[in-house]
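Have a look at the structure below before the remarks.
Only a single protein chain was left out; the remaining protein chains are all shown in position.
Going in written order, the chains are labelled A, B and C, and every chain counts its residues from 1.
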Amino acid sequence: MTLTASVVGASGFAGGELLRLLSGHPEFELRQATSREYENRTVGYVHPNLRELDLRFSDPADLESVDALFAATPHGVSMGNVEQYLAAADTLIDLSADFRLGSEAAYDEWYDGHTAPAYLDAATYALPELSRDGLADADIVAAGGCNATATMLALKPLLDAGLLRPSDQVVADLKVGSSEGGAGGGAASSHPERSGVVRPYAPTGHRHEAEIEEQLGLSLSFTVHAVEMVRGAAATCHTFPTGGTAADGGIETPELWSAYRDAYEAEPFVRLVAGGGGVYRYPEPKAVAGTNLAEVGFAADGERVVAFAAIDNVMKGSAGQAVHAANLAFGLEETAGLTQTGLHPVGSP
Amino acid sequence: MTLTASVVGASGFAGGELLRLLSGHPEFELRQATSREYENRTVGYVHPNLRELDLRFSDPADLESVDALFAATPHGVSMGNVEQYLAAADTLIDLSADFRLGSEAAYDEWYDGHTAPAYLDAATYALPELSRDGLADADIVAAGGCNATATMLALKPLLDAGLLRPSDQVVADLKVGSSEGGAGGGAASSHPERSGVVRPYAPTGHRHEAEIEEQLGLSLSFTVHAVEMVRGAAATCHTFPTGGTAADGGIETPELWSAYRDAYEAEPFVRLVAGGGGVYRYPEPKAVAGTNLAEVGFAADGERVVAFAAIDNVMKGSAGQAVHAANLAFGLEETAGLTQTGLHPVGSP
Amino acid sequence: MTLTASVVGASGFAGGELLRLLSGHPEFELRQATSREYENRTVGYVHPNLRELDLRFSDPADLESVDALFAATPHGVSMGNVEQYLAAADTLIDLSADFRLGSEAAYDEWYDGHTAPAYLDAATYALPELSRDGLADADIVAAGGCNATATMLALKPLLDAGLLRPSDQVVADLKVGSSEGGAGGGAASSHPERSGVVRPYAPTGHRHEAEIEEQLGLSLSFTVHAVEMVRGAAATCHTFPTGGTAADGGIETPELWSAYRDAYEAEPFVRLVAGGGGVYRYPEPKAVAGTNLAEVGFAADGERVVAFAAIDNVMKGSAGQAVHAANLAFGLEETAGLTQTGLHPVGSP
Partner (left out) sequence: MTLTASVVGASGFAGGELLRLLSGHPEFELRQATSREYENRTVGYVHPNLRELDLRFSDPADLESVDALFAATPHGVSMGNVEQYLAAADTLIDLSADFRLGSEAAYDEWYDGHTAPAYLDAATYALPELSRDGLADADIVAAGGCNATATMLALKPLLDAGLLRPSDQVVADLKVGSSEGGAGGGAASSHPERSGVVRPYAPTGHRHEAEIEEQLGLSLSFTVHAVEMVRGAAATCHTFPTGGTAADGGIETPELWSAYRDAYEAEPFVRLVAGGGGVYRYPEPKAVAGTNLAEVGFAADGERVVAFAAIDNVMKGSAGQAVHAANLAFGLEETAGLTQTGLHPVGSP
């Protein structure tokens, strides 16, 4: 029996990606796509890749009853509509930050407070490679954010293997695509201004640190740069692990391979890429654009271990992650609807 | 019973795309991928998107027996190896120009002659939307070239409807991606030189004209520009049709919609995009990158009718077209293995 | 004695380019840069390349008295403020379309009418390579638009040499950068949507045709495509000249060289690029980005002559052209302040 799904905020980038994934999903039937701005327009009017989809945007005030409601609205919206969503759906899969953090206090510190803190306990953070606990029964699933996802995937194996300790120094230097800014736009995201940049826009104190601290118990330094691509988030994590056992403290490459394989060998969406030959020797966004894959890698350098991760921010950093979490929430095959392959050659994704 | 397939010249761009398509094809089993240069390397060594594929390049001198052999080698190679290919496979699907034209004389005029002209009669040109004749029994299938494909898809409906006559004036102005140059590279295709160009590189007298003349009986003017993208071929055909029935000779938009719908309504890989609202009002490569779709459109302007077509040159202009033709040659469902959806948002594909 | 200049609408792209040119001009002293939106901000706040300039935007309601007032406002604004401008300056150099056409009727047909038609006679169209007549005494100079400039530079020599007749068939196929849309932006110009396109946005009936018809007496077909670059306008003009003297009507390359040299040999801002070897064999925008140069070229193809031109739309298509015209209007050395050299290597300009 097919499960039904709806997408709220379906005219945005993550919303459109959900439409793409759900319309091709073997187990979900896409029933509704809402958008205030484009009510009654075909979904193809906004998403040209979905012109063959026979579906029109509808008013979010009239939500159909579905098994799974995917909310792809800007931060602050889901928390205001959560009761309406839970009335319409068995499970709410939220792509915003509204249910990612564990306490009202965290929202007071990092965001503008929370309007429905009572629901925070019912929410389960979703970065499945980190933990699948609680996803199977979740009423509210909070898909992890793109920068946090890339960063945590890069670091997790070092922590799990005890090589990196929570008190060790970690600097995450991120390079992200323009779709991270959402469909809203603004002066800085107009093509003449945004094209070809290497632009630090969050030099310090980024909200994604909150997620990472809660999930990994790790405090880290974060700097985000906008670069020339539409999709993609690449994390370079400079770590100074003190948990290695070698006499001189340095960690060798074989030990790193061990740690990363232990962490990810069984993971369907993680691909280890670390050294070797050819052109593509370390993780990069081009290689995974359009897919739910994360490339993860590492390099040893004396006291430093550099850990890399590259994802498609609209997929593994957002919509793909949400569908992955939904597969787990509904007891489906984990990779259902997420078997897309990347492209080669491909340009600036 | 599964059909078997092999790809010769599998380390190039079209070859890699064939590996992507065939490895996911429900009816074909990919048995061999050859490459002299990368013999014994995993296919993922060259094509990072295919790292999960458990397959190594092998020596093209040792071809396995298969049902379908896809040749993705540079022009001039297939004609030299055709006997070896036909010994190994029931059907040869060639992606080069070696079997596209109908006569040895044509190769003397447009290329450097032909070394196996006896096989030209056995070859069937493959642009299915133009004609499916002869594909079902073909021994040799010659997949149409990317620039010719885009151009002919744009023009066919005008010819079929009798609006455009073979003697009418037609100018095809093309904009293409860097992958058209193949994986070989050269000074002009290095990133610092090729990046950001609008560069006429075939101002006149392009080989694709030969294909078009043979297939459509139409003589036309052709100019090709390299532009900033890796995948994509966009044709803008400026036509001055004299077959319209209106008193003043002009052709009106409803008549054009009629012609294009008649030609393509039933075609699974053609999407009509002509005017309307929103951002994506006419055919463009971004909307179809990674898919086998062609967007086709038109605009009326007094005596002139502008016909547009946009494809992914590695897909509908090459590998996708080859697999489509193979589906027809083997009596499979036409869209088998070719149901990929495009992306939105997406950058320079 | 130094001449004084001001720029109205100085926070936009053409306005900022005027600031760059005038601040480095040996004969002009930049006295004022106006912007309603950024009043009191430093010019470097909007134009990061001009951070060293000690100047703040001021209120356009308080115009200083200057010799030359450059208006870089959107279409429709100058015609509404022309009296105020002429009260403040001896000479108005307008970058918009407001004074380019010759009659009120033309504005009724192509634009939304004209609010100060009495001033049209006092205005002189400025594409110096076309004609310098009337520029020396002009009260109002109307700098030619970018698409029209590129197109006319490509065609002029053919007309002058009598090879192309006004009734001959001409199709202009243009490829332009995102800065053509101005600094205002909009959904279609946000980076995720605008990046990597080959997008026809003016398939037919473009306003630039009006300018070309008036200036060259030539009726032509026009199609404009947005492509991936910020600066640049490239015109490919497909012409079918009937004025050649050869028996078969075809025009040979030596005859074309003659025509183009006659037209441009003495022109400081036109560079002929037609064939030859190396990577850069025909006009392209990258080669002239940041300069006031136009590359112009051609190729013969039987009945067809393809004429190319490439400019930087913010320079020769706008601000550079305006300064060139001002140099002529004030009897200065023609190339004053316009001696910038392009870059190599360079990316997507």
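Everything that follows uses one rule, which is that a contact is a pair of C-beta atoms (placed from the backbone, for glycine too) under 8 Å apart; a residue touches a chain by one contact, two chains touch by 3 or more.
What you see is a predicted model, and the numbers here were worked out from it, not measured in a lab.
Asks: For the chain that's not shown, point to the residue among A:Pro200, A:Gly217, A:Gly276 or A:Gly331 touching it.
Replies: Once the missing chain is taken into account, the touching residue is A:Pro200.
Asks: Have a look at B:Phe13, B:Tyr107, B:Phe222 or B:Phe240 and name the one touching the chain we're not showing.
Replies: Candidates B:Phe13, B:Tyr107, B:Phe222 or B:Phe240; residue touching the omitted chain: B:Phe13.
Asks: Among C:Thr2, C:Asn49, C:Ser131 or C:Thr253, which one touches the chain that has been omitted from the display?
Replies: C:Asn49
Asks: For subunit B, which residues touch the unseen chain?
Replies: 13, 178-179, 181, 183, 185, 187, 189-192, 194-196, 230, 347-348
Asks: Write the list of subunit C residues that the hidden chain touches.
Replies: 13, 16-17, 20, 23-24, 41, 45-52, 177-179, 183, 229-231, 271, 273, 276-280, 284, 286-291, 314, 340-349
Asks: To test your reading of the contact rule: which positions on subunit A touch the chain that is missing from view?
Replies: Output for subunit A: 169, 171, 173, 175, 187-188, 192-193, 195-201, 203-205, 221, 223, 225, 227-229, 232, 234, 236, 238, 240, 279-286, 299-301, 304, 306, 308, 310, 345-349.
By our rule, only the chains that are shown with their structure count from here on.
Asks: For the chain pair with the highest number of C-beta contact pairs, give its two chain identifiers.
Replies: B-C
Asks: Report the inter-centroid distance (CA atoms only) between subunit B and subunit C in whole Å.
Replies: Subunit B and subunit C have C-alpha centres separated by 38 Å.
Asks: In subunit B, what residues contact two or more other chains?
Replies: Correct list: 229, 279-280, 284, 286, 345-349.
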